[in-house]
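One protein chain is absent from this view; the other protein chains keep their places.
Up next is chain A:
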Amino acid sequence: YVTYISLFFFSWDETHFGKMGSYYINRTFFFDVHPPLGKMLIGLAGYLSGYNGTFPFQKPGDRYEHHNYIGMRGFCAFLGSCLVPFAYLIVLELSKSLSAALLAASILIFDTGCITLSQYILLDPILMFFLMGAVLSMVKYNSCADRPFSAPWWFWLSLTGVNLAGAIGVKFVGLFVVLLVGLNTVYDLWELLGDLSLSLVTLGKHLLARVFCLILLPLALYTAQFAVHFAVLNKSGPGDGFFSSAFQSRLIGNNLHNVSIPEHLAYGSVITMKNLRMAGGYLHSHWHLYPEGVGARQQQVTAYLHKDLNNLWVIKKHDSNTDHLDPSCSVEFVRHGDVIRLEHKETSRNLHSHQHEAPMTRKHFQVTGYGINGTGDANDFWRIEVVGRKAGKRIKVLRSQIRLTHLATGCILGSSGKTLPKWGWEQVEVTCTPYVKETPNALWNVEDHINPKLPNISLDVLKPSFPEILLESHMVMIRGNSGLKPKENEVTSKPWHWPINYQGLRFSGVNETDHRVYLLGNPVVWWLNLVTIGLYLLMATCTIVAIKRGVQLTVEFKELSEVLLHSGGKMMLGWLLHYLPFFMMGRVLYFHHYFPAMLFSSMLTGITWDTLLKFCAGCLSCSVGKRVYTYGTLALMLLIVYSFYLFHPLSYGMVGPMASDPNSPMAGLRWLESWEF
């Protein structure tokens, strides 16, 4: 359908996903906010086409040189070009009208945005492929409804499930298409339930078939792809820090891999404590004092992200200063609810808190290192507690989530996540929070543990099981996603910008001499889509009110209204489900998030205009009507093709002066001031 031109430059997010493809080939562990399927497929495509994973992907605009990247790009482009036949088949199936299908397909062929987006190594073409695949198979199995439990019915039903798994496996946006299919299925079952000719047993079979194909199968596939992800990525890499200590012990090359340490905490143990918030640091202290004017002038306590000797603390009893490592003493384990004192190993000061305000978070208390050689005061006492455990139980290394409550003030030791100024070496602030809340900020776990008197056990025993790592990686992904907040004073794309094609996204090239690619929808197509949504709502309301008022329709019009309400309704629902949720998202949004919704909107355009033209033709006499229908369709097609001819340089690359310059080939096409090409 479409021929794609490859470029020698790589652009924008290719730095991101291309690099992740390389990680798969090199088997190094990384962290990304999206599920792994898309990147895994990119990596696979690269591997099969002979890419060796060595290109650094540092900044947009670098040349690929001799690296073999065509495989990865070709793969994405191929999936992107599949969208066109998918749209054609969906609309054909829904409206049974060839011209509607052709219209929808031509919109996607000649949309500059879709072309640009599928030319590069991005997740979006993969996502859209699975998404359209799911819709196509859903539509197909719906039309098999008269032959339930036949081979094609089973085939399309299970294919829907497979595609759903693919869609959520690429990006969480895939959940919206799951919702669409889910609603469609509920409606389907509701219809079956109302059919009194079906026995309850048959209904049960229908229900089970759907539960199996649309819930269990996708879940199994989704889990399987995570299993592959964890199996492939077994080397330590840049993503380690995002995960808990137990998770890290799985990775080859990580310092927690294959080590053996004592399992239960005992008095006299030397430990490091890691904060449980994502990318939280180790509890740290050093000789430097808090500067004048910042609370009490005592030794700083911070959270530090790297391994260091200053992260080591010794657990002592709160009331005695005996050396527990003395061979004559017997081993005494630390138990849930004990009152302890934490002594910093290098400086021999105690972890201390008092009612001075913390340096950055003013409502919290300051945490300091206090005392000389372990003798301090009553403000050095902390109660150690394990979340969800009863009193008197021992405390486990890595596994136990520990909370340290300050005895005198009742506050809880936590890391606020704020970076200290230069006097604190830009480490992370540690405070004592008076608000008793169950957040990972206030929870810690013991990572290193040295106690010569206890038997070491291999950490393999503590290795998390697959369900645990699955759960953890989801938690980290969700937190990562909600952490992508726009900064203040930063220009961000707003959801209302998208359907009106207000602003595009610069893919590569800035200056006049660069090869510039700009992601922007074909404005004629997009505005046509926008108008069509209004038109559709108007037509649907008129039709539905007319039917409700009991207007008698001819057979022909009845069929048309059926197509308009049911098929158009499905597409409308798809558009709404893929568009409206973005208004409620707090994270950074980009223009390309609209493209799944745009696919539905394009198919809706095909159906609506075809219905409208047929309706007009039906009202007129036979020969005139036919002519109106043919010419109308043709005029729309020509409009789309011509606008593509005008705007095609956007996606195939522009060289030369900017559009504001009258010499540019794009001069006069910058219809909105906010377009930057």
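Annotations for the structure displayed:
Simple rule for what comes next: a residue touches a chain if its C-beta (ideal position, glycine included) is under 8 Å from a C-beta of that chain, and two chains touch if they have at least 3 such contacts; residues count from 1.
Please note the rule applied: contacts and distances are computed from a predicted model.
Of the names listed as "Protein O-mannosyl-transferase 1", "Cell cycle control protein", "GPI transamidase component PIG-T" or "Translation initiation factor eIF2B subunit beta", the one that matches the UniProt record for the absent chain is "Protein O-mannosyl-transferase 1".
Shown as candidates are A:Leu196, A:Ala231, A:Val555 or A:Cys622; the residue that touches the absent chain is A:Leu196.
The omitted chain makes contact with chain A at the following residues, 190, 193-194, 196, 363, 422, 434-435, 487-491, 502-503, 506, 510, 545, 548-550, 584, 586, 674, 676.
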